[in-house]
Every structure is written in C-alpha cells, then in structure tokens.
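Note that this complex is displayed minus one protein chain, with the remaining chains in position.
On to chain A.
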Amino acid sequence: MTLTMRDLTVSYGARPAVDRVDLDVAEGEIVALVGESGCGKTSLARALLGLLPRNAVVTGSALLAGEELAGRRDWAGVRGKRIAIVPQGAMTGLSPVHRVGRQLTEMLTLHKGTATPADLLDRVGLPASMLKCYPHELSGGQRQRVAIALSLAGEPRLLVADEPTTGLDAISQRHVLSLLASLNISLLIVSHDLTGLLPHAHRIAVMYAGRLAEVTPSARLLHRQDKTHPYTNGLLTATPAPDRDVPWGSIPGQAPALDHTLTGCRFAPRCPLTTSRCVDEEPGLMPYGESHVACHRHDEDALPTYPTVPRADCAPQNIAVRATGLRHTFRSRARTTTALADVDLTIGAGEIHGLVGESGSGKSTLARVLLGLIRPAAGRVEIAGQELTAQRGKALRLLQQKIGFIHQDPYDSLHPGMRVGDLVAEPLAVSKTPAAERGDRVHRALRSAGLPDTPDFLRRHPGQLSGGQRQRVSIARALTGDPVLLIADEATSMLDVSTRAGIATTLRTLAAERGLAVLFVTHDLGEAIQSCDRITVLRHGTVVEHGTCADVAGSATDPYTRQLLQAAKG
C-alpha cells in the first residue's frame, strides 16, 4: 500500500471539512476523489502535503510507505520527493520570466533529482525543444504538462493532482488525463468531473460533505450496470452526455455549508430515496462486493430518480434574430486577432440555440456583438426586425432593452450592495417603467426563474445566495424587461454540476412558454446537445458545424466537431 488514510479529519474551527475518511492508494493505482465544490476534497489533498491554512487542524492518520503525513511539521525530504502535488491552476502558476528548462532545473536541484530536464519533458510527452520556451509561448495543455513535469522532478511515489483539467478545453482535458494515467505512478486525482475520470482511474472515491459516500472500482460505474450510492448516481446523471437518448438530470438542493450541524446521512435532504432512518442514523461505509457504500438502502431495489431536462421538438417559427456576415478583429500593438470571420446565425422565437466552441473561438465576441456591446467590423444583426449594428446612443440602448443577458460569473454579475428586489428591477429602472408596474413584473420574473418571491427573499443581498440562486436571480433580471432574445454566456460553467441541468430546464421552460429566443453559449458540446434545439460550432471565428442537436450528435461532418464529441463521451 503506498498511502493509507485512517480516520483522517480536517477541521477549520469546530466543524470538520473532512470527516473520518478511510482511503487507500495502492502501488501504481489511480484513485479519483470526486464530489461537488465544498465537499472537502481539496482540503483532504492539501492535508496530505501539509499545505492547509494555519487555522486547520488535522487528526487521524495518513501513512505514506511508513511515514506519517497527518499533522507533520518537518516536510524536508517528503514533500516533492515522496509525495508531490500538481496544485489547482498549476498551469497559471509557472514563472512567466524563466524558461521552461530553467524551471525544471530548479526543481531537480531542489529535490536532488537524477533526471535531466529533457527526460522530464519527454515523460509528459513534450519535445526537448520546449526547454527554451517561456510559458506564454505554450498552450494551456502544454503548460499543464510542464506543471506535471515539475512535480515529477523529485520522483515521488505518490502524485496528488488537484483539479488537473480545470481551465483547459475539452480536448486537452482528455489528453492531460490520459497522460496522467500513463505515468505509471500512484495517483490521487481530485476532480469534480466524474465521467471524465472513469476511463482512466482504477477506483473512484465519491465524497459528500466531508464523508466518503462510496468507494468503488471505476469499471462498475463505467458500464452503469450495478447499483451505486444515490449521490454517485446523481453525479453521473448530472453530467451531460452527448447523446439525446441519455437523460440529463440535476440533484435538487445544494451541498450543505460547513457551518451546518449534520445528523444522519448527509445526503438525506437531497436524496430521492430518503427514509426516516436516513435522517436519524448516519450510515457507515459498508462493503458490498468490490465496493464500499455508505447508504442504508443499498441492498434494496429502489433506484433514485432525479428531475431531468425536458426534450422539446423544435418546430420552425418566426425568426427572432438574424445575423449575417459578421466579421470582427481585435488589434493590439503586436498583432491582429480574427475573432469572427463571416459568421451567420439565425435564431427562431422559442428556440434554444447552442453556440459551442473552446476559449478563443469567438463565441463570446459573437454574444457581445448580439448584445450591442461590441460593434462588428462588418455584418448586420437584426433583432425583432430592427437593425442593431448601425444604432448608436439612445436608439441602441432602447434596442438593448429587448435583449436579456445572463453573465458567465454569478459571483461578479450581481452588484453586491443591491438587494434581490432592486437587482431584478434594474432593467425596469433603466427603461423608466412606471414604479407602479415594477413590483408585479419583478414577482413574475422571479417565479419564472424558479425563485421564491417572498418579501424576505426580495430583501436579500447576493452574498446570502448560493451560486445557483445567484444565476437564477440573473435570469430573473434578464426577464423583467420582457426581452425577445436571451443570451446565456456560459451561464452554467461556474455552477456545480448538480445544478446545471436545473438551469437548463428553466431556460427550456422560458423558451417554450414565452416564445423567447435563447442563445446558449457553452464550451461543453454535451451540454448543448442535451439542452438546445440547434447547434452552431465555432472554431477560430468561423462556423464549422451547424444543425439540429440530433444531427450534430449523430452525424457530425466536421473533424473538429467529431473530436469534441469524442472528448464529451470520455
């Protein structure tokens, strides 16, 4: 056994973030630790390397080949040499002023490694010529490989990778994961992406609210033939598959905050199978065949059912948005970047149109052109019959009031000093709607966005809301102006996987009931296939694929789209 954790507990103040975890990593084994944000998985990873903030207390034991890691003070010769970490966002943590070779040499000197920098690059599949590169000359995936190479310098027995795929596009994500799997050392991968890890990991440990819910061989989940913990089941169904026949569901509610006292099964408040026993008595991790599951009802036949995104048949309707021949370039001193090159797009009323592409594909530029925030170099945009791109000043602002915008970042898109009521009423204040009408429209918008419209809720500040609730407030705000077009710019990308399908369901309901045209911008092709009617795939500012969801999912013609599909399948 390389690593043996027993009763490992990490507490901040009185409440444990990681609660009595028992987990092993065998020699050469890849264990994936998955769960939503705030479930304690990063705390656990950092406890293994003594990287927690000072107020954290670690108890229990974590033995790495006979050496105790829990509560250790002297890390010389251990950290980096026996256990190493690829920290979260490691690729942005490379020194921008040193060449890659120099950074590798520094690590090798520090840990007295015997390899040469070129060997390390070779292990992560990069050519030795990159030793002379600066990090900014490399792509995101290449930088992540360099970060992995750095962590290998001390030839550790165990590598901990904390969210190694965050910030990478779908295709590089797969490449980085298969690289990690091919390294041939013991690995503990911490991630929120359960489906992505299934093909690469040997065992999966699912964590919820600081406790392990299930530890199981990944083959059992990959084929989905066996019964799993309801939370694992929820995570699997919440990951959108690029196949319209596989339903996309969401887990209602949200993960409990650290300051909640929890009795019974921690997942009970969100679980579809909850009984009174689940509420009163905490289940222990019990062996069932090859896996260990913490659930009272695991030996019963009942299967959990989660709410899923409804399917709609797209009937062609009136065109609400028509963009033709859009071109735009960004100029800086050194270079010009073509963000859009001759892009056409039409969205019908009541249609959800998916705009898919990696970062830098021009999808955000296109969204901002439709919002009237960027004036394109060429091309026309017609919204409800009115030309947008030629408008300026007051005429442009009047037209903008017909477009709703849901920003990507729910933590930055709501003014922290405004109350929910004022936030949702802002479009009405901007359009000078008489105050008498406002209250009624705010209440209607909140209900349509799936939020309560109680006086108490209207008085809350964004700081008192969860990420999903914030994004729903954003939706409600976009709705109050009675828009004809709703632009959701990566509206689900910063939300927990369990709440994404819920947002998509709300958008579907709005499109169907109000006849809204929705532009759903996303980097996740699976998500677009699950929730949209038609899809446009952008790459380097040009449309490479265009069609109905079923066509794109079933018979994509463009090689890039096929790569994306492959990546989404895992």
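Please note the rule applied: a residue touches a chain if its C-beta (ideal position, glycine included) is under 8 Å from a C-beta of that chain, and two chains touch if they have at least 3 such contacts; residues count from 1.
Basically, contacts and distances are computed from a predicted model.
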item	value
Per UniProt, the name of the complex member that is left out, chosen from "NADH-quinone oxidoreductase subunit M", "ABC transporter permease", "Tellurium resistance TerZ family protein" or "Methyltransferase domain-containing protein"	"ABC transporter permease"
Sole residue of A:G481, A:G526 or A:G541 that reaches the chain not shown, by the stated touch rule	A:G481
Residue, one of A:Q88, A:Q386 or A:Q401, that touches the chain absent here	A:Q401
Touching the absent chain when the full complex is considered, from A:P230, A:P304, A:G372 or A:G468	A:G372
Candidates A:D342, A:E387, A:D412 or A:E513 - the one touching the absent chain	A:D412
Hidden partner interface residues of chain A, rising order	371-373, 396-401, 403-405, 407-409, 412-415, 417, 426-427, 430-431, 474, 477, 481
